[in-house]
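Quick one: this structure, given as structure tokens, is what I'll be asking you about.
Removed: one protein chain of the complex. Kept in place: all other protein chains.
Chain lettering (A and B) follows the sequence in which the chains are written, and residue indices restart at 1 in each chain.
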Amino acid sequence: MNPTPADRIGLTLRVLGWITLVLLPVWAWTVINSPIDSVQGIMQKILYVHPPLAYGAYLGFVATAIAGALFLFKGREVHDQLAIAGAEVGTLFCTLMLITGPIWARGAWGPGNWWVWDARLTLTLLLWFVYLAYSLLRSFTEGDERAARFASVYGILGVVLIPLNYWIIDLVGGAMHPDNLQFEENDSSLGEGMGLPFLVGNLTLFFVFAYLLVLRWRVGVLRVEADAPSNAGEGELQHG
Amino acid sequence: MKKVRLRGQAIEKRYGRVAALRRVDFEIEAGESLALLGANGAGKSSLLKILAGLSRPSGGTFEARPQDEPDAEPLKRDALRASIGYVGHATLVYGELSARENLIFAARLHNKRPTREALDQLLDDFALLDVAERRAGTFSRGMAQRLSIARSIVHEPSLLLLDEPFTGLDELSAERLSERLQAQRKSEGDEKRSLVVVTHDPRRAVELADRALILHRGEVRGTPSREASTSDTPYEADALRARLSELARESEAAARAGAA
Partner (left out) sequence: MNVALALLWKDLATEWRSRDRVVAMTVFSFLVVVVFQFAWPRMEPEEIARLAPGVLWVTYVFAAVIGLGRTFATELENDAMTALALAPGTRGWIFLGKAAATWVLISLVQAMTAVVFALFMRVDLLTGLAGTASIVGLANVAICSIGTLLSAMSVRSRFREVLLPVLLIPTLIPVLAAAVHSTTATMGGEALTLTLLQPLIVIGGIYSILCFLLFDFVLDE
């Protein structure tokens, strides 16, 4: 039997799965053994989790946009399923960033600072709204094929927003409220012994993201293959 | 008027679990008339939309070439639209504009600028000359319907596509519309446009087209034609209606068997 797309994805999935499985305990070990920050205490360890989540949040949307563009030009459902996977996994990572962000902010800046308008958190918030808009567009558009097409268009527009927002905030953020929306020189000073867990964390979360993305993609493709119309098929496509 | 012939092979239109069209083959020469006949949900409108350049097939090939140049490159979708006139169940006109303005706008969308005389002639052909300056929003259904057809041919397309134009019309109006379309076709003489009409009414199919494509659940289940008409399988409304009933019974039986 010829390998279906789902089979090929399945192979990639197993490879990613093993890599992730190895990295996770390594990462946990480096985080636990890293020094406890004198000022911020154990809360500081969120630093190892929060920034790497960005991989998932941003790459998720990039995957959605590229898959969407492929769908527009080739019309293959497999691509649309990747776009959906990118959006779902990306939303997950983006939401986690928005949850860990305040925890870190509270830890870093003291009580009362549950939210800070620093440039990165703001960008993440804006991205989160784009993800939300993407999902609503898919849900509210009538007609599956049209929804896929429109979502692909919005995906391309949305991905352009990411560097655009970055550039604008960089350009005019200094004069903006809230309070000096600027990018800081360094993310946070990384002291002794913090480099390794940070590096491992980046690597691990990248693979976690990749694994979840491909997993979700495979589920979507399997569903498409299962639903493929047989001879006793259904009626007309919806026209909204 | 550039004559085109259309050819579709193994046309598919599907997304997810819905397949509107499955392996549909057809050929339409310049000047031919074809009815797409079938029950609701058979895929007729989906096929017409592909012909009109309003959607792309998910599979198979659809090509349009100039009639007299079999070796020419197939026309691109956006170029094919220049040769298409489309009439749907909605009138596609703007209520705020007058009849004349609607025609001018429709022509300009196709990069044509008809002369005042040509427009007057067209309006007259459709008995709209004395209401030419009135806002289309004030028109009766019949007048709007006539304006809709006029709008579809103002840019002199070589292919006219009609999507269930009789929907919502009472018997008398439907008769009148059919007569008008038949008269329009006769008046075209040698320069006949190709005509594709989507309908679920076999009577209209026989009135307007010499050939029919019977669609059922996205597949072609018959290609009756006036030419191939025999006493056993006449190209007549009753015979076609019988065929459609047969197909309907077939799917009911299949549904019952599947549910069992």
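Basically, contacts are C-beta pairs under 8 Å (C-beta built on N, C-alpha and C of every residue); 3 or more make two chains touch, one makes a residue touch a chain.
Fair warning: this is a prediction, and the values are worked out from it, not measured in the lab.
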Interface partners of the hidden chain - shown chains only, full complex considered:
A, B
Can you list, in ascending order, the subunit B residues touching the missing chain?
49, 52-56, 78-82, 84, 86, 88, 90-97, 101, 105-106, 108-111, 144, 151
When the complex is taken as a whole, what residues of subunit A touch the one chain not shown?
72, 126, 129-130, 132-133, 136-137, 140-142, 146, 149-150, 152-154, 156-158, 160-161, 164-165, 167-169, 171-172, 175-176, 239-240
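The rule is simple: only the chains that are shown with their structure count from here on.
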Can you list the residues on subunit B that touch subunit A in the complex?
13-20, 22, 40-43, 45-46, 56, 58, 217-218, 254, 258
Touching residues of subunit A toward subunit B in the complex: what are they?
75, 77, 144-145, 148, 224, 227-229, 232-239
